[in-house]
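With one protein chain withheld, the remaining protein chains of the complex are depicted in position.
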Amino acid sequence: MSEIISSVVAHYNYWIYIALMMIGLYAVIGKKNLIKKIIGVNIFQTAIILFYVSIGAKKGATIPIIHHGPGGGHHETTASVIEASQYMNPLPHVLMLTAIVVAVATLGVALALAIKVYNQYGTLEEDEILSRIRVR
Amino acid sequence: MLWQLDLVILTLVVATAIGAVAIKDLLGSAILFGAYSFMMCLLWAIMGAVDVAFTEASVGAGVSTVFFVAAVFRTTRRTKD
Amino acid sequence: MISIKPLLAVLVSLLVVPILVSSRTPNVREAWTFAAASAKFLIVVSMVPAVLRGEQLVYTVAQVIPGAPIAFRVDPLGMLFALVASSLWIVTTAYSIGYMRGLGEHGQTRYFCFFAIALSSTIGVAFSANLLTLYLFYEILSLATYPLVTHHQDAEARVSGRKYLVYILGTSIGLVLPAMLICYHLSGTLAFSDQGFLAGTGPPQLMTILLFMFVFGFAKAAILPFHGWLPAAMVAPTPVSALLHAVAVVKVGVFSIVRVLTGVFGIELLSWLNLGTIVCVIASCTILIASLIALSQDNLKRLLAFSTIGQLSYIILGVGLLSPKGITGGVLHIAMHAFGKITLFFCAGAIFVATGKRNISEMVGIGRRMPVTMTAFFIGALSITGLPPAGGFLSKWYLGLGTLQADQITMLVVLLVSSLLNAAYFMPIVYRAFFCPAEMAMFENRVQEAPAFCVVPLVLTALISIILLFYPEPFFSLARLVAQGVTGG
Amino acid sequence: MSSQYPGLLIIVPLLSALLISVAGWVNKRLCFPIAVVGLSVALYASIGLLLRVLAADPALDGGVVLYRLGGWDPPWGIAYYVDRLNALVLVVVSVSALLNLIATKNDVRESFSTKIGAFYTLYILLVTGLLGITVTGDAFNLYVLLEITALTGYGLIAMGGEYRAPLASLNYVYMGTIGACFYLLGVGYLYMITGSLNMADIASILPGLYDSKVVLAAFVICMVGVWLKMGFFPLHAWLPNAYTYAPSAVSSLIAPLMTKVMIYVMIRLMLTVFTPEFTFSVLALQTSVVWLAVIAIVMGSILALGAPDVKKMLTYIIVAEVGYMVGGAWLGNRAGMTGSILHIANDALMTLCVFLAVGNVVYRVKGYGFDDLRGIFVKMPFTMIGFVAGAFSIIGVPPTCGFFSKWYLISGGIEAGHYGFVAALVFSSLINAVLFFKLIEVGYYGSEDAHHHHGTTPVSMAEAPVSMVVPLLIVAGGLIAVGLYTGDIVARIIDPVIAQTIMD
Partner (left out) sequence: MKFLGIIVVVITGALLVYTTGDFPSWSDPASPASTHVSPHYIEKGMHETAAPNIVTAVLADYRGFDTLFETTVVFCAGVVCFFLLRIPGRSPFTECQYRHKATGITVRVKHDRKMSGSFGEFERIDTLWTPHDLIIQTACRILIPFIQLFALYVIAHGHHSPGGGFQGGVILGASIILLAISHDLRTALDRLGEKAHAILCSVGVLVYAGTGAVCMVLGFNFLDYGALARILHVDPVMARSHGILVVEVGVGLAVMAALIWIYSNVSSRGNYDEGL
């Protein structure tokens, strides 16, 4: 029993990310509204960011900013040896900063496209657009 | 950090995500998406990813939501699903 | 012996294309075509002595695939074919000028361009040193002849063009390409050799399948049931039918099959697996059926087309006999049939230019109007039927000897029957042309031949047909060399 | 200087894109020259790299040119690895991009007169992204560059003068982003299990972990992402519309290069990141993927038969060609892999060739329906020479290069005993022949009523400007030249690549 609980505790973060990702994927595939799909794509992206951040978590570690004396920033003044286990893993954070920015850029482009589509068809529902294309 | 707190926020995140996808009003969707992003940002802050959380707070919860609202404002709130 | 001559022979007519495109005056254009044709012929002829001495000229252009470069090799078989094709190009050029100008056809520049390309690739096929090179030029030839076949650009041409492509490209991509790849996979090489390279590389069943893929894949040889394109392609202007469908295209198909039988499978393998008989059976079926169909044709060019289908299979039959005499006869038939058949086509074209008639039933008594043409027609018909004093007799004689040498009496019967059939469809034409009662004649009793550009070539080819019986050199020597080479004796 | 080639390759186009963006606001006439200079430098650098890689001794340093960005050693910093495989792709990408840039100058000037700066900015950034994807040795860096190409691609495609372009582009956004995210997720899995992002480093760590489900999942997820991006059959739905409705100057850039670079990424993942040993031995996916490729080829060909216009038809052919390359790569033998890599270069060139020709036709005729092609041989003879050369290459007529890659692919299929794949290739060649001769027929016969005009001078010739025709003819000549040099390319570039990764 305790094994199961510890396994759950060890992995539930990953399950949640999968759940979120699937919500996003479902929105992209199943929803007909173009903006809803964009929201779906964004949820998908954030889910992956959550996954990465989960990789970077480290028990008993603090945020990845090195404590330094009042002298501030001067590398020579660092007194104690820095242990890797003291700080969170910074690499996934760095990667995810990039991913967030990419997500917002994609969002901007997608919204611009949605507006353009709306200008042309007067609707954001995919089935209505397709029927309008067929009529034309 | 408390994994219980973690779990609560995770649940909230999932709830807002489902809400953002399911609600039948695009403006509401956009706002719920903002809430989702903010929850996400809290979650990351708890996990120690301060920079990511900071970025998500400003980008995801802030600017993204503004973009969504602007786009919805310029198109339509109507949605069938 | 490495020599760049084979490459030159291929490329010399291609060089003419840019000049043709840029030239605006017909005379200049046709002068260039003549020059290219003569140059090509001279280059080919200049290689004859070396080949007769038993040397092989080789030249590698590009190493594209290990074991299968783009390379040329001049051996007796290729030499014979190249000699036929290049000599007939000169004649046909002259005839084309007469025909095209006589009818005021459009797009003549395009016509001469693609003609040059087609001839280049024919020579390329003749000189190719391996299956890949052969396939390359085979495909180029298929594509280059498309604009020639559909020269009239009308609805009929469209239909025939489609048929042509479906048969030719369909079989070459669908059958030859995979077969070639399987060969490559089995032996790691594609280079033709006198003994073939497939022996001992795969199970007999696979060999049989490969044989079928090759024989039917080279649909230009018009073996039944892949013959449908040939009668359809007769919508082309007559010089095209003449050169391409009596000489270049169909002969390329036959040549390719002969090459594959001798250079890829090798006589030994064929006889060991008894595949020669299969080839003979396929060929003899084609011979008989095509001759029977030809009997019922009224359109002269269609008749000639079916006659061609039958005659082509003689060549394959000859090689399929696997006996030295049979091979000699088959290979010799490439040349003999070419000269005979081109004469017949020229005649058909000349009749069309002079009178506008296409059907045999409309040609009663035409011998009085066009005596020279019809005499040449008679000689051509004799050659095809295999009667002296025309060259066709020689090749048929050797074919007959070959059947005896191979103990294939059935095949001899096939040969004889088909010769009878040939006579049956040709002789009535000639008879009605000359010896019809005056009241039935459809033409005035006044000599009015086609333009000289049309008549001179057909007289020339008819004369050569006769000369070839008495002095069949260098074709005969080459054919003997081929037979010696592949049978190793 | 030559040690900086990998840097120059990316930086100069990037800087020139930024300068173009500024120039678009200051003096629009500067945009095109800056773009040409940027891409020329990239071309110079990529050829330089290819020569350097060819000269390098494989035994000494693996024949790899290493460039450490920021001066940090991998795996801590980002590094570029240039070996023969990506040097080849780099040259192909930069040549195609430069030729297309020059060929479409007139078209762009007329279609995007007011936004010419933005157009060229996006164009050059797209090429930068493609070059970067090809040259990078870092799995995450590849994702960022992937997004650059994707974003610029969305923008460029949506600006097609077509009614349906924005919707097509938006669908591309969904699928492209999901694809890129899958790739990112796969990289995340790899990072979780290995702790590294550097491809070479990952490859050195992975062999001990082959039995882990995570590695398997990482591989599958990466593959799904890459397949989504390249439009591999069941995931291809976005591709035909996006490529069809794009402006012609853009489709002739994206159609040849985007899918090919993604194929390159797939091969890189299969060969370098996950060694062939893992891809083909540990994983039991090989046969099913090849069958999927067979379906892709067959379906692509059949869909192309039913396409309503020329561009749609060509895009479905691309779907089939993607099937060629994926199938070839997954056959798991030398010949198949050789064919696949060779086909990256060949297919890029021949797709470029036909799309440039179609672009010229669209420029003159203002349409790309089958009816618009009537009598086109008379109107635009030189353009059609180029088109026919490209068409023959796609059909696989020797000596054009398409034949030789098909040769290797088919012989790979025979070697692997996978006759379904062989049959599919032959089938698709036949269908391609039908498709292209349908077009050639339409162009050759002209209008129905005006047939058989004896001796009359042809209808007026309206050839595209020289600047559009010359690049097209260069590409068309290139098709044959590359075909004739196949032996060299395979022996000097592709064989060492495959030999390095110890296939068979």
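We call the chains A, B, C and D, going by the order they appear; numbering starts again at 1 in every chain.
Convention: a contact is a pair of C-beta atoms (placed from the backbone, for glycine too) under 8 Å apart; a residue touches a chain by one contact, two chains touch by 3 or more.
Given the structure is predicted, the values throughout are model-derived calculations rather than measurements.
S.K.: Which chains here would be touched by the one that got left out?
M.R.: Output: missing chain touches A, B, D.
S.K.: Can you say which of D:46, D:86, D:100 or D:141 touches the chain missing from this structure?
M.R.: D:141
S.K.: Which of D:50, D:95, D:108 or D:125 sits in contact with the chain that's absent?
M.R.: Missing-chain contact among the listed residues: D:125.
S.K.: Determine which one of D:67, D:227 or D:445 touches the chain that has been left out.
M.R.: Result: among the candidates, D:67 touches the missing chain.
S.K.: Identify the residues of chain D touching the omitted chain, counting contacts across the whole complex.
M.R.: Touch with the absent chain occurs at residues 4, 7, 11, 14-15, 18-19, 21-22, 25, 67-72, 75-78, 114-115, 118-119, 121-122, 125, 132, 138, 140-141, 144-145, 147-148, 151-152, 154-155, 158-159, 166, 189, 191-197, 201, 205, 212-214, 216-217, 220.
S.K.: For review purposes, identify every residue of chain B that touches the missing chain, sorted by number.
M.R.: Contact residues on chain B toward the absent chain are 50-51, 53-55, 58-59, 62-63, 66-67, 69-71, 73-74.
S.K.: List the chain A residues touching the unshown chain?
M.R.: 9-15, 18-19, 21-22, 25-26, 29-30, 32, 54-61, 63-68, 72-75, 78, 81-87, 89-95, 97-98, 101-102, 104-106, 108-109, 111-113, 115-116, 119
By our rule, only the chains that are shown with their structure count from here on.
S.K.: Would you kindly say which chain has the C-alpha centre located farthest from the C-alpha centre of chain B?
M.R.: Between chain B and the rest, the longest centre separation is with C.
S.K.: Measuring centre to centre with CA averages, how many angstrom lie between chain A and chain D?
M.R.: 29
S.K.: For chain C and chain D, let me know how many angstrom lie between their CA-based centres, rounded off.
M.R.: Using C-alpha averages as centres, the distance is 43 Å.
S.K.: Taking each chain's centre as the mean of its CA atoms, how far is chain A from chain C in angstrom?
M.R.: The mean C-alpha positions of chain A and chain C differ by 71 Å.
S.K.: Out of chain A, which residues touch more than one other chain, so two or more?
M.R.: 92, 114
S.K.: Residues of chain B touching 2+ other chains?
M.R.: Residues of chain B never touch two or more of the other chains.
S.K.: May I ask you to sort the chain touch graph into line, ring, star, complete or other?
M.R.: line
S.K.: Considering every pair of chains, which are in touch?
M.R.: Contacting pairs: A-B, A-D, C-D.
S.K.: Inside the complex, what are the residues of chain D that reach chain A?
M.R.: Residues 140, 144, 147, 150-151, 154-155, 158, 163-164, 166-167, 169-170, 173-174, 177-178, 181, 184-185, 188, 191-192, 197.
S.K.: For chain C, which residues are in contact with chain D within the complex?
M.R.: 61-66, 69-70, 103-107, 132, 135-136, 139-140, 143, 147, 150, 152-155, 158, 161-162, 165, 169-170, 173-174, 177-178, 181-182, 184-185
S.K.: Which part of chain A faces chain D closely enough to touch in the complex?
M.R.: Residue positions touching the partner: 21, 25, 28, 34, 37-38, 41, 44-45, 48, 51-52, 55, 91-92, 95, 98-99, 102, 105-106, 109-110, 113-114, 116-117, 120-121, 129, 133, 136.
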